[in-house]
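Of the protein chains in this complex, all but one are displayed in their positions.
Should a chain be cited, it is by its letter among A and B, assigned in written order, with residues numbered from 1 in that chain.
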Amino acid sequence: MNEAAIFAEDVKKYYTVKVGFRKKAEIKAVDGISLIVREGESHCIVGESGSGKTTVSKLVLGLEPPTSGTLKFFGEDLKEILVDKNKLRAFRKSVQAVFQDPYSSLNPRKTIKEILEKPFKVHQIDYNSSIIESLLQDVGMVPPQAFLDRYVHQISGGQRQRVCIARALALKPKIVTLDEPTAALDVTIKAQILNLLIDLKSKYNLTYVIISHELPLLKGIADKITVMYAGKVIEQGPAKNIFSKPHHPYTIGLLESIPPPDPKTAKEKPLPVMEGEPPSPVNPPPGCRFHTRCPFATDVCRKEEPKLSEVEKEHFTACFHLRNVVQ
Amino acid sequence: MRLKLSNINIKQTLRRSRSLTLSLILLITILFLGTMASFLTDKDPLKTGYSTGLTPPNSDFLMGTDQLGRDVFSWTIYGVRTALFVSVTSTTLTVLTAVLVGLFAGYFGGKPDQLLMRITDFFLSIPRFILIIFAVIIFGPTLLNIILILSIFSWPSIARIVRAEVFTIKEREYIQASRVIGASNIDIMFNEILPNVIPPMLVASALQMSDAILVEAALSFLGLGDPNVPSWGRMLAIARQAIYAGGWWTLLYPALFITISVLAINLLADGLNDILNPKTIR
Partner (left out) sequence: MEVENGSLLDVQNLNVTYKSTIFRVDAVKDVSLTMEKGECIAIVGESGSGKSTLAMAVMKLLPPYAAVTADKIMFNGVDILKVNDKELSKIRGKDVTVIFQDPISYLNPIISVGDQMVESLSSHNDKITKKEAYEQAIDLLKKVRIADPERILKMYPFQLSGGMAQRVFIAMAVSANPKLLIADEPTTALDLTIQAQILKLLNALRKEFNLSIMLITHDLGLASYIADRIYVMFNGKVVEEDLAEGIFSKPVHPYTQMLIASSQAIYHGRTRELSKTISEMGKVEKGRKACDFADRCDKASEACYTEPTLVKYNETKKVRCWFVE
C-alpha cells in the first residue's frame, strides 16, 4: 500500500504561556486533529485567526514536535526523524515552505543569487549557475540573469514571492507547505502566483499543504479541504464537495461571508452575518466550540462535543444538527 | 559576514551626508598627524628639559613647552597614537565580545539569556567609571590593563543592543525559511542574522571608540594612565599647574585634540547611521 505523504492522528499542540506572576495557562492551539495527505494531493487547511492553522503548518514542517498524537511522513514518525541527524537532514530536504509575507521571508542583505544558493550550500549539493537560472526560469522570472544580482528591495512583491517559491523548489522537495501564499499580494498578482503554483505542482510532482483563510482562492487548486475552528477540525473532505455542499454551519457561513466582486450580486444578496467572535484558545467553551456563534445550537451542543462523522464518501463533519443545517 | 557597500554611491553619499564628509576630513588629519609624528618632530614627547621652564609657542616649539621643558607639540601628536590605540583595541575587544554574547543570548534565549541579562544588570547598576578606577588601581596602570578593563566594563551595554536586534530578527520569516531548508544554528546566527546586526553595531562601535578616548584621558588626568606613554589627559593634569603661570597652551592643544577626535568619531557614527539605513540604500 502506498504510504500517505502526511499522516496525522489525534495530533495536539499545547503551548504554555505565563499569565501574570507565576501563573501559567495552556493555549490549546491544535486540539486533536487527524488528517491524511496523499502524495500528489493539495490539501488545504482553512480557518480564521486562532483556529490553529498556522500551528499545523509548523508541525508539518517539523519545526516543533506535537505535544501528543502521531505525525508520520511517508510512514516515518516525526519523533524518530527529529532525533536522528541523518533522517532529519533528509526530512529537511523533502519538506519545504513558502511563507505568507514575501517581504520578510527574504533576507534583505542578500542577493537573489545568494538566497537561491543557500539550500545547496546547506546540503552540500553541487550546483552551478545554470541550475540557479533554471529555477528562476521555472518560477517565471525571465530573463533570470537580470535578477541574480538584485537585492530584495529591488524587485516587486510578486517577484519576491516567486523567489521564495524558487528557493522552496531548489532541493526538489516532495512536500511544500504554503502559508497564505498570496495573502500579501495584489489581486492581479494573486491570480498569477496561483496559476504558477498549479503549474509547478505537476512539473515537480509536489504535494501541497496550503494554509489559507481565502476560501475562494482555493477552488482552483485544492483537492482536499480541512476546515478548522478553535483548534479542532469541524469539516473535512474533497474540495468539490466542500464548496458545492458544505455541511457544517461554520463552513457555510464562512463561504457566504465573502462579498462577491460584482455589485449586482452583492447588493441583491446581502451578506449573511455570523455573529460573535471565535473563542479564546486558552479557555475554549465546553461542548461544540462553535456553539457560541451557531444559529442552530441547542443544549446538546453546549454540553457534548460532536465527533466527526462521514456524511458522504470521505466527507466528514462534526455537528449534531446536520439535518437542520443542510435544509 | 560581508557588508555590501558596493551599492552605495560614495560621491553621492558624501554630498548628502555633511557630517560624514566633515568627520572624514577631521579623522584623516588626526590620523596623518599621529602616523607621521616621528617625521613631524624630532623631539621625544616624554623627555624633559628641552627648554627651561614654561615657554610660549614659537618657531622652535610650535605649541610651547610645559614647566619641565617638555615639548607640547610632540606630546600632543604622539598622544594621537595613544588615544587611537586604546580606543581601537578596546572597541574591537568590546564589540567582538558583545556581538558573540548578544548573538548567543538573543538567539537561544532561555537560561543563557537570563544569565546575560543579570550580568549586564549588575554592570549597569554600578557607575562604570568608578569600577574602572578601582580596577586600574588594583591591577596597575599599564596600557594593556587599561584596554582590558575598559573592554570588560563596556561590553554589557552593547551586548544588550545586539541581543535586542537578534530578538526581532530571529522572528522574521527568512530565518524560519533557513531553518526549513535545514541550516544549522551556527549558520543561521552568523550568515543570516549577523549581517543584519552589523549596521547598528557599526554605529555603536563608533560611539564606543569616542567613549574610550574620553575614559583614557580621564584616567590619565587622574594620574591613573600609563606613565610611559604621552596621553592628552596627562598633559591636562600638567596644565592644571601651568595655567596659573599663564601657560594656556598646555591646556588648549591637548583639549582641542580630545574634542576634535571625539567630535569626528561621533560625526562618523552619525554619518554611518545615515548611509546604513536600508531605506536610503537604493
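The criterion applied here is as follows: a residue touches a chain if its C-beta (ideal position, glycine included) is under 8 Å from a C-beta of that chain, and two chains touch if they have at least 3 such contacts.
It should be emphasised that the depicted structure is a prediction, and the values quoted were computed from it without experimental measurement.
S.K.: One chain isn't shown here. Among A:G157, A:P238 or A:P285, which residue touches it?
M.R.: Of these options, the touching residue for the absent chain is A:G157.
S.K.: Hey, which of A:D10, A:E80, A:E277 or A:E304 is the one touching the hidden chain?
M.R.: A:E277
S.K.: Among A:S68, A:S129, A:Q145 or A:N195, which residue is in contact with the omitted chain in the full complex?
M.R.: A:N195
S.K.: Could you pull out which residues of subunit A are in touch with the chain that's been left out?
M.R.: 48-49, 156-159, 186-192, 194-195, 198, 213-220, 243, 253-254, 257-264, 266-267, 270-275, 277-278
Simple rule for what comes next: only the chains that are shown with their structure count from here on.
S.K.: Write out the stretch or stretches of subunit B touching subunit A in their complex.
M.R.: 4, 7, 172-174, 176-184, 187, 192, 195-196, 278, 281
S.K.: Could you pull out which subunit A residues touch subunit B in their complex?
M.R.: The contact residues of subunit A facing subunit B are 61, 63, 88-89, 92-93, 95-97, 99-101, 104-110, 118-119, 122-123, 151, 153, 164, 167, 171.
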